[in-house]
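Shown here: the complex without one of its protein chains, the others still in place.
Right, chain A next:
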Amino acid sequence: MALSLRSKLLFGLKRIQSVPVALYHENVLDHYENPRNVGNLDKKDKNVGTGLVGAPACGDVMKLQIRVDDDGKIIDAKFKTFGCGSAIASSSLATEWVKGKSLEQAGSIKNTDIAKELCLPPVKLHCSMLAEDAIKAALADYKKKQVPKN
């Protein structure tokens, strides 16, 4: 009797996950399982800034794109990421945060804020740094496009 009860407890649990998922904080899982703003913006568009950071050999590559309106406000952001769950979550969060911000505000987003929001463990902190770099690279690309060519 006691045994069958125990096996019911063992097998009847609703949501059991394999190890790597179980080790993540809920906020990472939320962004990983339902990533926001995956996709592309036209990188040839003058109002679009594209940042591509990381390296395949390191296991992380992020592409983050922003579309800026005439008032200098970021009206859209998209990302694509090759990397672990934390890298995908960091870039997804980054696109959410830059939307609606001015260029200056977006440039002031810190990797520590991203890491804090996602509760990243020390071994995954480089994912949040990469996300900050991606934002900075996208902003730099946009600003470069605004300089009139001679």
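One rule holds in what follows: a residue touches a chain if its C-beta (ideal position, glycine included) is under 8 Å from a C-beta of that chain, and two chains touch if they have at least 3 such contacts; residues count from 1.
Note that in this section contacts and distances are computed from a predicted model.
Have a look at "cysteine desulfurase", "Protein MAK10 homolog", "Trafficking protein particle complex subunit 2-like protein" or "Exosome complex component RRP41" and point out the UniProt protein name belonging to the hidden chain.
For the chain missing from the view, the UniProt record says "cysteine desulfurase".
Of the residues A:41, A:74 or A:130, I need the one that contacts the missing chain.
Touching the chain that is not displayed is residue A:130.
From the listed residues A:48, A:88, A:106 or A:138, report the one that touches the chain absent from this view.
The one listed residue touching the chain not shown is A:88.
So that we can see where the missing chain sits, which residues of chain A does it touch?
Residue positions of chain A that touch the missing chain: 3-4, 7, 11-21, 24, 30, 32-35, 38, 40, 52-63, 80-88, 123-124, 126, 129-130, 133.
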